[in-house]
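A protein chain is absent from this complex, but the other protein chains hold their places.
For reference, chains read A, B and C in written order, and residue numbers begin at 1 within each chain.
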Amino acid sequence: MPGTLTDIINFVIQTALALVGLDYARVPEMLRIGAAMLIACAAMLGYVAVVALFFGWAERRVAGRMQARQGPNIVGPFGLLQLIADAVKILVKEDIIPQTAHRFLFRLAPILVFMGAFAPFVVLPFSETLVVSNLSLGVYYALSFAALEVVGVIMAGWASNNKWSLYGGMRLAAQMMSYEIPMGLAVLTVAVLSGHLNLRTIVLDQQGHWIFSWNIFRGFPWAFLGMFAFYLAGLAGSKRTPFDLPEAESEIVAGYHTEYSGMRFVIFYLSEYATMYVVSALTAVLFLGGWHAPIPRVLAWGGEVHWEAGPVLSALIGMANMIGKSFFLMFVMLWFRWTYPRVRVDQIVYLCMKVLVPLGIICLIGASVWALVL
Amino acid sequence: MEAKEIHEILIQHLPGCVREFRTTTADPFWVVESERIREVAAFLKDHPALQFDMLQAVTGVDRGECFEAVYHLTSLRFGHSVTLKAVLSHEAPSIATISDIYPAANWHERETYDLLGIVFTGHPDLRRILLPDDWEGHPLRKDYVAPESYHGISNAPD
Amino acid sequence: MSSQASALVRYGQTVWRAVVSCTLGLGVTLKHLFSRPVTVEYPKALPDVPEGWRGWHAYETDRCTMCRLCEQVCPVQCIRLEVEGKGKERKLVRYEIHYGLCLFCNLCAEVCPTACLWMTADWDLACYRRADCTIRFHETNPDEQRKRLWPGMKDLPARAPKKPRETAPAEKAQNP
Partner (left out) sequence: MVQSLKTDEILVNMGPQHPSTHGVLRCLLKTDGEWVREVWPYIGYLHRCKEKIAEKVSYIQFMPYTDRLDYLASANNNLGWAMAVERLAAIEVPERAVWLRVLAAELNRIASHLLSYGTFGMEAGAFTPFFYGFRERETIVSIFDQLCGARLTYHYARIGGVMRDLSPETAKAIRRFLDEMDRRWVEYNTLLSDNEIFVRRTANVGIIPADLAIAYGLTGPVLRGSGVAHDIRKAVPYACYPKLDFQVCIGQGLKGTVGDSWDRYWVRMLEIRESVKICRQVLDGLPEGPYQTKVPRILKVPANEAYVRTEAPRGELGFYVISDGTDKPWRCRIRAPSFCNLSILNRIARNCLVADVIMILGSIDVVMGEVDR
């Protein structure tokens, strides 16, 4: 049974090569894995771009409707091509680097930020089989790469040589570092419940009866509360309202990307949506049963049907479930953004240290006891 | 309280302060000795029957031969108001500040200085407020002539 | 101890209030998500401009007595009027309004004794060049000049019918 996306790609390459009469097995293994990984990553990159484009559109559309206005609706059906038009526009924009900026770091920062946002996609499972790399420490990997984003943002804030940018960078540093604690605690709640750090295994564990086998109900109420802690912390980590202090446009103009324009700005923009997706997908994987459908037996043979039974169909259904859950959670993020005001810089730390961390600890203890007893 | 009663209190407690009390205009006003404006202001603010606690505006008027500094005071408690005027010379208009008695006067005095060139002695921060620091002249004076250009920007109408 | 307990209660109340108020707020935006937008899709749909809008002027040369009241009353001197000849021979050679300066205050229309100048419901006044802002009413076709100002616009909204204002304010006003 092929385990991961790379295996599938390998399989596809092998078949393709066999058709033209080449033996794939004679290619060195490192090269084989490398090629497969590269292709998988390219696919993921494409996916990130599509998600960002789609949500760039959805954000404006949802915002428009929530604010009693239209939103983009001219370019393409329902304005769906608006983002493409915007992308074209932004690609031909002048790329400005301020004269007093640190040119090297200024250029490097968006790349680092995007790396931090993109890296977790490697371990995000879409279905039982569709995952780029099935790391046994998947959660740990995903969380730790978020730290890279902090470095990039501080770099962007400092290298811009703009006081507002510096504020943005510093705010983000404080915010993201403090929110990794409740995030980690919430993840631990799940880890204790399922006993794994491998995202695929965590999802497989949630297989079963309707939604009640999902983690949020399995360790009720601990994982349930843990999910809120995780989601809120993730919201803060992805700099979304009400935690969008680093780019609070009413206070510090645009925060760390005040000075960025053109393509470099797009990279920040992409990474924001990428991070949002990562947080949503992780929430879905950890708490909401990953690729399992909420109604089992009828439609949800997604995860439960074996590879041999219907590999393509099962993968597709699993993927639909997974993407549906993630997109719903992302929609909630948009919903929050267009509803709430922004919290203040001291309140964000208050919320983290005095609300989410205790909550996380309680959840962790509760889940541990729960896991021991049962 | 009626203007007349206020006037009586004023001349009773601060003899020689009021140069003129005019009631023929729509709003009556007092012309006070410009050297004693601080005394009058402090008295009006603190007198228990008057309690003029709010300064609404400090205005400068260019009368041609002289300048006038006009103070509008009101009492939130009693609801009465007064208008004080101080006559200043046209050559070197200057009057003591009341911005320590009424903090509200701070910006008003700066504006009056900015637009009319009345100097408020003792003002903590007497700079231009509306016009740029390097602006020449005081536009609200009647003999003011607008400059042709400012820093190379033409001032001519379209 | 009791102060700590009350602090804890206050903390709990705050968290609860936050959760409740934030949830209620979500309801408001969700309701709007499924309700109709109120905006108009300009330029596909044009705004509904009521009669009596203070837009571009309309001017009837024939009825003008060249009294220059409009020129005098204009706060920004955006109306330029030139008359040649004297007495019965007077002839209007120039009547211009500079819309770059115009305040659209309606004073000129109100003061006009023959009601030959009034403001119409035309609202699209943007133009590219400053020279275009001046409409020369003495020329044969001021409407053409206006249309030049908005080249991208295909169909201008229907111009208000050319008619004198119902009554001049001076006539309408009655002494109490």
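Just so it is clear, a contact is a pair of C-beta atoms (placed from the backbone, for glycine too) under 8 Å apart; a residue touches a chain by one contact, two chains touch by 3 or more.
The model shown is predicted, which means the values in this text are computed figures rather than measured ones.
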Partners of the unshown chain among those that are drawn: A, B, C
Contacting the left-out chain in the complete assembly, out of B:Ile9, B:Val70 or B:Leu126: B:Val70
Those residues of subunit A which, in the complete complex, touch the missing chain: 63, 66-69, 163-164, 167, 170-171, 241-242, 244-245, 248-253, 337-347
Touch list for subunit C against the chain that is not drawn: 14, 17-18, 21-22, 24-25, 27-29, 32, 38, 48-50, 52-54, 69, 73-75, 103-107, 110-111, 119, 169-170, 172-176
Residues in subunit B touching the chain absent from view: 25-27, 29, 53-57, 59, 61-62, 70, 72, 76, 79, 81, 83, 102-104, 106-108, 111, 115, 128-132, 139-140
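Criterion: only the chains that are shown with their structure count from here on.
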Cα-centroid distance, subunit A relative to subunit C, in whole angstrom: 49
Centre distance in Å when subunit B and subunit C are each reduced to the mean of their C-alpha atoms: 39
Overlap residues in subunit A, where contacts from two or more other chains coincide: none
Subunit A-facing residues of subunit C, complex: 11, 15, 22, 25-26, 28-30, 32-35, 37-39, 41
Touch list for subunit A against partner subunit C, complex: 62, 64-70, 73, 335-336, 338-340, 354-355
